[in-house]
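Entry: chain A
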Amino acid sequence: MIGTGLLKGLAVTARNFAGSFHDPKRFVTTQYPEERTKLPEAYRNFPFLVSESADDPMGTLRCVACQICEKECPPQCILIEKSSDKKPDANGRMQLYPKIFDIDTAVCMSCQICVEVCPFDAIKMDQVFEIAATDRFTGLILDRQALAKPDSYFHQIRPTEAAEVEGRLAEGRRAAQEKARAAAAKAAPAAPAEPPAAPSAEAAKPPRPPA
Partner candidate 1 sequence: MIPGAPTGDTLLERAPVLLRDWLVGFLPGPARWAAGSLLMIVAILAVFGTLFAFLTLAERKILARVQNRPGPNRTGWFGLLQPFADGVKMLTKEDIVPRAADPVLHFLAPVALIAFSLLTFAVIPYGRHLVPVDLDSSILYFFAAGTATELAVFMAGWASHNKFALLAAMRALAQLISYELPLLLSVVPVVLATGTLSATGVVAAQSGWKWDLVPRWVVFTPWGAAGFVIFMISALAESNRSPFDLPEAESELIAGHLTEYSGFKYALFFMAEYFGMCALSGMAVTLFLGGWHAPLPLLEFIPSYVWFAVKLLALLLGFIWIRATLPRLRIDQLTRLAWKFLVPLALVNLATAAFWSLSAPWPGPLQLLRWAVALGLVAGPFLLLSRGLTAGLRPRVYRYA
Partner candidate 2 sequence: MNAVLILIALVTVGAAILAMSRRNLLHSVLLFAGSWAGVGAFFLWAGAEFAAFAQVLVYVGAISMVVLFAVLLTRRSREDLAPGPVSRSRAISAVLAGIAVAAVLLAAVAGTPLAVSAGPAPAVSVRQIGGELMGPHAAALLVVGVLLTVALLGAVVLAAGDRPENPEDAP
């Protein structure tokens, strides 16, 4: 009969109206910026550089300025300039570090290719999106001061990925230390005439790149 559909529709809207006051399924708005929705772990926006410790972010950057990410970046938004001196890294070896590391977030398309190709787990994807700037050219370029964030922050935003990276790096460090100890043990009882170049060459081999 004509009109029954209308009445059923009116009942549906009335139920929605009444439910919006007490039923969370019928009131799905989060009051941004006072409340924020929980972002999924795999959410990504722009990259950031990982530092080992929070006390000395510039000094403990994992990045060795190999420039692989700069070459692989499709829109070419990364600018790297190598330093002239070397600093010891987490494994004790002397590595270069980036004097300039700029990412132009106006150009970056969040494709994550830089993360995928980095052999040192030095660049990872961040989750912040509230980085609006007042100048649309230089205001959107993040330099290495803005990009460097500690490893603890990485653990906080991406726990599972950070745990996997941590495991791999620890494994690499342990393997390197084992090799160094084995080489030192082999070299010590031998004649002092044998050059100590072999163990350092062994230890200088970089850890396996991430799979």
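A few comments on the model shown:
Throughout what follows, contacts are C-beta pairs under 8 Å (C-beta built on N, C-alpha and C of every residue); 3 or more make two chains touch, one makes a residue touch a chain; residues count from 1.
If you want to know what made the cut, all candidates are chains of the complex that A comes from, given by their letters.
Owing to the predicted nature of the structure, the values given are computational and were not obtained by experimental measurement.
Which member of 1 or 2 touches chain A in this complex comes down to candidate 1. On the side of chain A, the complex with candidate 1 involves touching residues 1-3, 6, 9-10, 12-14, 16-17, 20-21, 26-29, 31.
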